[in-house]
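A protein chain is absent from this complex, but the other protein chains hold their places.
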Amino acid sequence: MMKMTKHVIPGFHFTLGITFFYLSLILLLPLAAFLLYSSGMGMAKFLDVVCDARVFHAYEVSFGTSLAAAIINAVFGLLLAWVLVRYEFPGKRIFDGLIDLPFALPTAVAGIALTTLYAENGWLGRFFYAAGVSSAFSVVGITIALVFVGIPFVARSVQPVLKDLDPSLEEAAVMFGATPWQTFRRVVFPELLSPLLSGAALAFARGIGEYGSVVFIAGNLPYETEIAPLLIMAKLEQFDYQAAAAIAIVMMALSFLILLALNSYQRYRVRRQGV
Amino acid sequence: MKAKKWLAVATGLLMMAGVMAGCGSDAGSSGESADGQTFLNVSYDPTRELYSDFNEAFSKKWEADTGEHVNFTQSHGGSGKQARSVREGLEADVVTLALAYDVDEIAATGLIDKDWIKKFPNNSAPYTSTIVFLVRKGNPKNIHDWDDLTRDDVAVVTPNPKTSGGARWNYLAAWAYAEKKFGGDTEQVKGFIKKLFQQVVALDSGARGATTSFVQRGQGDVLVAWENEALLSVQEDPDKYEIVVPPSSILAEPSVAVVDEVVDQKGTRKVAEAYIKYLYSKEGQEIAAKHFYRPRDEEVAAKYASQFPKLTLVTIDDAFGGWQKAQKDHFADGGTFDQIYEKK
Partner (left out) sequence: MQKEKGALGWALIGIAALFLLVMLVLPLVLVASEALAKGWQTYLRAITEPFAVKALYLTLEATVLAVISNTVFGLASAFLLTKFSFRGKSLIGSMIDLPFAISPVVAGLFFIMLFGRMSPLYPFLRAEHITIVFAVPGIILATVFVTFPFITRELVPVMEAQGRDEEEAAATFGASGWQIFRYVTLPNIKWALVYGVILCTARAMGEFGAVSVVSGHVRGKTNTLPLHIEILYNEYNFTAAFAVASILVILAVLILVLRNLAEGRAKRGESHDG
């Protein structure tokens, strides 16, 4: 076993102290209060709430649309980052700056703007509806809203890594006669996999919890377009804090597991590369 | 090593002190001590304009009567959400919410006296409203009564009763109609409501969201809405919408109450009670009527009679045995609303 406490670089306890303290204050303490408050419900009620058919369906909608949005964002986020780092073209800076806008725009405003755009009488909605796709008040609409809120995650995760990538490797590959696709596939992509996954996972996790922008475009019909966060609100509206907590806990646990798996995978990759 | 650990702890404490200092100074500046009392009315969404006018009128009157300057503030949101905020510690002097159930829920925590509904006249509801239909101009789908909402060619917009107080009034109004129609046969009533909700194209989370879906997005043929909201929409756009008043509906009584624990602690009971009494005065009733709420005062009601057509109204107490029972039967988990959405 390696010795865990001796580190070459100084500052371990200092940074650990700050990190741990801040996490306790901002995250763990409120989380503990929340769990304490909801612990009164007992297992039976917990299961009763979370296994309800309607709740289950809401999870399906939330996870399905978030997954779809995360995949779309992974593809386009990678593309955006690639274009921004590798090419010079007019308007590049504006292009670059735009990517952060979904963060700055309050989710409610985003929801309202997107609904206006994609509703049957909207600028884009009319094309979708003409093609027979209901782009608002449907799962398509939810996915569109989630793609919007998730764009920056992937692009901004990949961008810095791509920027710092050592160009000599690629040059070497090209010199040895690799096609651009082979170079990308074998040399560049493996380097980008970690930030790409991390970005997509964050977009996914964000999508599951997203409420503000989705309620406007969702239509909120039970068994069709009802998302899990909306059910939390519905339970709260009945002053049933515990039922709301139960749904929230399931969502949190699932998202947390996804993020934990991702972090462990990255740790594993780093270790393997380190050898 | 030990010294470093202490350094870490010290830094953590410093950061916390920084955050707290930031917070502390804000808490100080937003405190109540500076200039006169502040007074908070926690209300629901559609009353924003009403209470903005009312506060102005009342603050003049209060200053003239007592010489005290009171800073009146208001807070608005979904009725249930607002009630929750008060339960969770938002220091409201008075609450003016969409339905008695929400006030009951605050009373359940001891913040408001259990008998609040008897503290002021008319079930502590100084103004009323009802549920009507808003349709597109010319009423192209020929909608006149609740039956029309269950037709296959009619698309309905109404908010979700689980998340919106207003929507619960809508639901109960339809239920009361069906109950009368089928002579109390619950299965048939449920079938009727189920059919009605099958015609629903958008189930927004709040009353104002539903109005927006109908007005801005062009969803649906008919919006089931508060009368005051429908009148407001028609006033904004008289060429595009019109109101259809069904022959029968429900008497919606938005409730008001003094938050006893807060006013006793702040010493604002006198002004809080005067505030609510002023709602019942001629001036208060006039302001309510101007904002499309049906006044209780007969004289004011007569003056605005043309604005509020007569219709048969059932009350929540007569038809449903009060809000607690209505909530339990219809909107709690497993209630009739859940049943009509049960997957077969």
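Order of writing sets the chain letters: A and B. Residues in each chain are counted from 1.
Keep in mind that, in the parts below, a residue touches a chain if its C-beta (ideal position, glycine included) is under 8 Å from a C-beta of that chain, and two chains touch if they have at least 3 such contacts.
All values reported here derive from a predicted model rather than from experimental measurement.
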Sole residue of A:58, A:142, A:200 or A:232 that reaches the chain not shown, by the stated touch rule: A:232
Per the touch definition above, residue among A:58, A:74 or A:112 touching the missing chain: A:112
Subunit B residues that touch the omitted chain in the full complex: 15, 18-19, 22-23, 26-27, 30-31, 40, 42, 45, 48-49, 73-77, 82, 85, 87-91, 109, 206, 208, 211-212, 216, 232, 236
Touching residues on subunit A - with respect to the absent chain: 2, 4, 7-12, 14-16, 18-20, 22-23, 26-31, 33-34, 36-37, 76, 79-80, 82-83, 85-89, 93, 95-110, 112-114, 116-117, 123-124, 147-148, 151-152, 156-157, 159-161, 163-164, 167, 170, 180, 191, 194-195, 198, 202, 205-206, 208-212, 229, 232-233, 236, 241, 244-245, 248, 251-252, 255-256, 258-260, 263-264, 266-267, 270
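What we mean here is this: only the chains that are shown with their structure count from here on.
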Euclidean distance of C-alpha centroids - subunit A vs subunit B, Å: 35
Interface residues, subunit B side, partner subunit A - complex: 1, 4-5, 7-9, 11-12, 15-16, 78, 80-81, 83-84, 87, 105, 160, 162-164, 200-205, 209, 216-219, 327, 331-333, 338, 341, 343
Complex interface listing, subunit A residues touching subunit B: 13-18, 21-22, 25, 52-54, 115-116, 119-121, 136-137, 215-216, 219-223, 230, 233-234, 236-240, 243
